[in-house]
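After this line comes subunit A, so read on.
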Amino acid sequence: MISLGSYLAISFALFILGIAVMIARKNIIAILLGIELILNSAALNFAAYTKFVNNNLDGHVMSLFIIVIAAAEAAVGLGIVIRFFQLRESIHIDDAASLQN
Partner candidate 1 sequence: MFNDFLFLASAALTLGGAFAVVWVKDLMHACIYLMASLFGVAGLYACIGADFLAATQIVVYAGGVVILMLFAVMLTGGASNKTNRYGLEKIHAMGNTKTKMVAGISAFVIGLVILKIMVSVLKAQPVSQVGANENSVEKIGTLLASDHILAFEISSVLLLGALIGAAIISRPRKEIHD
Partner candidate 2 sequence: MNATIISYLSQSKEFNLIVAWFSELFGFDATSFVAFNLFGVFALLLIGFAATVGGLGTFAERKISADLQMRQGPNRVGPYGILQFLADGVKLITKEDIIPAQVDKFTFYIAPVLCLVGVFSALSVFPISSGFILTDLNVGIFYFLGMTSLVGVGIFLGGYSSNSKWSMLGGMRGASQIISYEIPVTITIVMMVLLAGGMSMGILVSSQGSSVLDWNLFHNPFTFIGFFVYFIAALAETNRAPFDLPEAESELVSGYHTEFSGMRFGFFALAEYIEVLIVCGIATAMFLGGYKVPFDLGTGELLNQKLGLDLMLAKNIGQFLEIGSFLTKTFALYYVVIWIRWTLPRLRVDQLMTLCWKYLTPIALFNLIGCAVWIYVFNGQSIVQLFSLLFKSSGGGH
């Protein structure tokens, strides 16, 4: 029986996996992949609540805006990555440490 809890469990698992991707990888683009997973888990959460709790489609609109914002953020993030690569010739995140120490 599919209930709200199963959708919440899936979005929770997606969130955890997204955080694991962000921590485990040292490549900037791979970290952006993790960010996409986290945003998708949030959008899935909103949509699940629309279906199972109240039916007034505001959750769907919120998910739509999350998708829009995730796309814009991916575009700008990848632009920054490309600029970083043009300057430093590497996309390893340990090279982005000039403000450290």
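As a working rule, contacts are C-beta pairs under 8 Å (C-beta built on N, C-alpha and C of every residue); 3 or more make two chains touch, one makes a residue touch a chain; residues count from 1.
For anyone wondering why these and not others, all candidates are chains of the complex that A comes from, given by their letters.
Keep in mind that what you see is a predicted model, and the values were worked out from it rather than measured.
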Complex partner of subunit A (touching, any copy) among 1 or 2: 1
In the complex with candidate 1, residue positions of subunit A that touch it: 2-8, 10, 12-27, 29-30, 32-34, 36-37, 40, 43-44, 47-48, 50-55, 57-58, 60-61, 63-65, 67-76, 78-83, 85-86, 89-92, 94-95
